[in-house]
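My questions will all concern the structure given below.
Complex shown without one protein chain; remaining protein chains in place.
Moving on to chain A:
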Amino acid sequence: MAKIIVVTSGKGGVGKTTSSAAISTGLALRGHKTVVIDFDVGLRNLDLIMGCERRVVYDFVNVINKEASLKQALIKDKRTEGLFILPASQTRDKDALTYEGVEAVLDELAQDFDYIICDSPAGIEQGAQMALYFAEEAIVVTNPEVSSVRDSDRILGILQSKSRMAEQGKSVKEHLLLTRYNPSRVASAEMLSVADVEEILAIPLLGVIPESEAVLKASNQGAPVILDEESEAGQAYSDAVARLLGEDVEHRFLEQQKKGFLQRLLGGK
């Protein structure tokens, strides 16, 4: 049986798609057969980040409407063994997804895969609720910034009341993924720290992904940033995947890298 994990946030542009691509790739690299589904109907983007945009023939909505089989619509990742992508449709409206339709697709995928990663659209309405409804675990992507933290808290409220787990009297396992973190701005007290966000949202920390140029480079190339093993963001995503699998890995990249003038003057190495 597959584990269904939603990558969600409320606010747009915080790094859900970047994280979905990196984490699904990381899971597959560790030998778990994984499928990543783009729930952002009308605004397909996961295909670009995964670098498979030219191989999209059928999409999620085609499968739900039985215009294509799952086998026809799934795209096998060219770089990573055991990784598949189910793209969103580019043209249809948001109401194209139905709970029954999505459930049937997830049930079929669950027979074949270890992990199903759902890349949620932004917002807290229908589309986002559809993406999180069937999830057993949720990765709440948050930027250290007021509106993102507030929206994450609202999404947590929805996970706790409107998910299938909640309806069954169970709870979705929640993980905080803090992205676009800038340690030097935290050091100068311009940006909320990891501890601040943890204190406000009060859910376990899965990882902290630093703000990194490697992310833009990765999206330009259509290769998930986790494959850039030299980059801090790539390494931070690898650590997060390890934690998701239950490993106890220490957090890195929380501190400022370059020493300031004063610190050097005072003899720091």
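Definition applied: a contact is a pair of C-beta atoms (placed from the backbone, for glycine too) under 8 Å apart; a residue touches a chain by one contact, two chains touch by 3 or more; residues count from 1.
The rule is simple: contacts and distances are computed from a predicted model.
Peer 1: Which one, "Cell division topological specificity factor", "tRNA threonylcarbamoyladenosine biosynthesis protein TsaB", "Taurine import ATP-binding protein TauB" or "Acyl-CoA dehydrogenase", is the UniProt name for the chain you do not see?
Peer 2: "Cell division topological specificity factor"
Peer 1: Of the residues A:V149, A:L178 or A:L244, which one touches the chain left out of the display?
Peer 2: A:V149
Peer 1: Could you pull out which residues of chain A are in touch with the chain that's been left out?
Peer 2: Looking at chain A, the ones touching the missing chain are residues 145-146, 149-150, 153-154, 157, 161, 186, 188-193, 196, 199-200, 260-262.
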